[in-house]
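All protein chains of the complex are present and in place, except for one that has been dropped.
As written, the chains take the letters A, B, C, D and E, and residue 1 is the first residue of each chain.
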Amino acid sequence: MTGLVAQLTSRISFCAAHRLYREDFSEEYNRELYGPCTTDHGHNYVIEATVSGRIDPETGMVLNLVQLERFLHEEIFEHVDHRHLNRDVPFLKGVIPTAENLAVIFWQRLVGRLVPFKGARMHCLRVQEMPGSEVCYFGEA
Amino acid sequence: MTGLVAQLTSRISFCAAHRLYREDFSEEYNRELYGPCTTDHGHNYVIEATVSGRIDPETGMVLNLVQLERFLHEEIFEHVDHRHLNRDVPFLKGVIPTAENLAVIFWQRLVGRLVPFKGARMHCLRVQEMPGSEVCYFGEA
Amino acid sequence: MTGLVAQLTSRISFCAAHRLYREDFSEEYNRELYGPCTTDHGHNYVIEATVSGRIDPETGMVLNLVQLERFLHEEIFEHVDHRHLNRDVPFLKGVIPTAENLAVIFWQRLVGRLVPFKGARMHCLRVQEMPGSEVCYFGEA
Amino acid sequence: MTGLVAQLTSRISFCAAHRLYREDFSEEYNRELYGPCTTDHGHNYVIEATVSGRIDPETGMVLNLVQLERFLHEEIFEHVDHRHLNRDVPFLKGVIPTAENLAVIFWQRLVGRLVPFKGARMHCLRVQEMPGSEVCYFGEA
Amino acid sequence: MTGLVAQLTSRISFCAAHRLYREDFSEEYNRELYGPCTTDHGHNYVIEATVSGRIDPETGMVLNLVQLERFLHEEIFEHVDHRHLNRDVPFLKGVIPTAENLAVIFWQRLVGRLVPFKGARMHCLRVQEMPGSEVCYFGEA
Partner (left out) sequence: MTGLVAQLTSRISFCAAHRLYREDFSEEYNRELYGPCTTDHGHNYVIEATVSGRIDPETGMVLNLVQLERFLHEEIFEHVDHRHLNRDVPFLKGVIPTAENLAVIFWQRLVGRLVPFKGARMHCLRVQEMPGSEVCYFGEA
């Protein structure tokens, strides 16, 4: 089993408040764009990071899953859990906290942590707001 | 099958923001009591109402489950979904929105809807904030 | 740990079609009672049997869970899976297949299997039609 | 974040009856092909539509998830929920309602709704009949 | 809302190996009692503790759910996670690790932690070995 490639996925959850609203848009246009999401509400977000890489024939692992979970905690959970995403998170300043934007920004925060792992790279960052809806970002094409 | 008793459970979910904080307590005491919950955050709440009643031998039902789900929507969902529980819900004014307090108040709102159903009564109101923690209220002893 | 009491729960799933409709009721009254359920549809039913009994101090078990699951298969699954509950199941002949009626009848089929197990008795039979709604029967009061 | 691409997924559930049986095949050949599925039974189907598109830098969204869910309701749910898929659904006339065929036909119904959304296109249509089995269709190669 | 009673439930998961086998029983009798469980295998156990108590009208809580989760971690998780339950856990020495016996022993470990909380008491300790089977212990009658 030399040089085989696999994907690893680690999943965490955090609780946060948010709203979708742009101050430079009218009340009506905000309503039209974001529907019921213009007012303060919240979610148990589920975040899933998938890393692609070669299985090290010596250890039988791409990357230790405990390590990947630690990156998710340090780069995401510690900054957003029990926060209001529009106000309390420095790296989200000025960003409309849609699931799409969160996916892109969380991806960017994680990607640097994988640099030391030769042959491993971010494949997908998934953001689930509710059991019935989610967004997946695969990096810049 | 005359006169047999069964329990029916209906489950809905809503998204809301909240915080646990009493203005008349010090910052320190709030922290001590409510830990990380003193700041704005949110949940995908799951609410479960269980009704106990006789199975009508003619219809084979205690109560139509669609009807029970409608009561949950009208009495709970429409008032709390996409809201901030500390500020936007008239019937929660002045209440610390802990899971326990929500369970008691949601129970009180539903109980009146069951009056027309002879032999049916509220058995339990469950509030789940996160997959790993929930509160169940069974009415006044 | 002599003489302690515990509850065991075993869960199975089956796929069946059904409708809620009484030939001796008018079309309108059927609609009023059963709403959208008057026409043929189906579910992945989940059935849960809970047995209460003394923990045998020698074996550390109330009843082997594998055995309880076998009873659920033999008394329920084999007769209803991939069937139309209104037409294909002899022991449901003439019964409106509401979740309540299924709970009572499944209970009655299982209860005989527990007779050889001294100190064990059926506590609850749960029928879930969909993730958001279920019925629980506890036997005759 | 200009011009980044993401995938959105929306999930709904419906309850329907079906059977897998071709009148022009013998009883034996039907059994051989479709096993226990030749007789009437039913499922809580879960349908998942995944749309791929550019994140609009102004709104931070590919498409409003509420809108995608509405398409799923109007094109799928309203036509199949509480129906018998072999008999009651005009657009399934003459189709063996396997999960594969449902995936293709549901895809075709949704794809037209995405035309007004420049840069968005259907990526995947998933049909789950039971928790342990599902089919995914990605359109014509 | 003075003096109202509610139940709180907190849930944790741990990964452990175990087998059901008594050295003083014959190989055949072990097989007869424990079926496929006589050999080493393992589970992602889910443990659920339910506490019953008065809702403090000042705080709106029976007990802080974070605190209850901490008791579960300190009394259970830290001792059993990533262990072999037959060999590596001092407080399980000489105990056949059936779900029933685990429920009784985990209950006994938690009950002491609730002494300082006047009006709160253990109501139920649930042990789930697999999604389809679980045991619930309610203390000595």
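As a working rule, a residue touches a chain if its C-beta (ideal position, glycine included) is under 8 Å from a C-beta of that chain, and two chains touch if they have at least 3 such contacts.
Owing to the predicted nature of the structure, the values given are computational and were not obtained by experimental measurement.
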Visible contact partners (per top-of-document touch definition) of the missing chain: A, D, E
Listed residues D:Ser13, D:Gln67 or D:Asn101, member touching the removed chain: D:Asn101
Absent-chain interface as seen on chain E, which is shown: 13, 15-18, 36-37, 39-44, 81-84, 87-88, 129-131
Residues of chain A (touch criterion as defined above) contacting the omitted chain: 1, 4-12, 50, 55, 59-62, 64-66, 68-69
Where the missing chain touches chain D, by residue: 20, 33-36, 95-101, 103-104, 129, 131-138, 140-141
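Everything that follows uses one rule, which is that only the chains that are shown with their structure count from here on.
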Distance from chain D to chain B - Cα centre to Cα centre, in angstrom: 33
Cα-centroid distance, chain C relative to chain E, in whole angstrom: 27
Chain contact topology (line, ring, star, complete or other): other
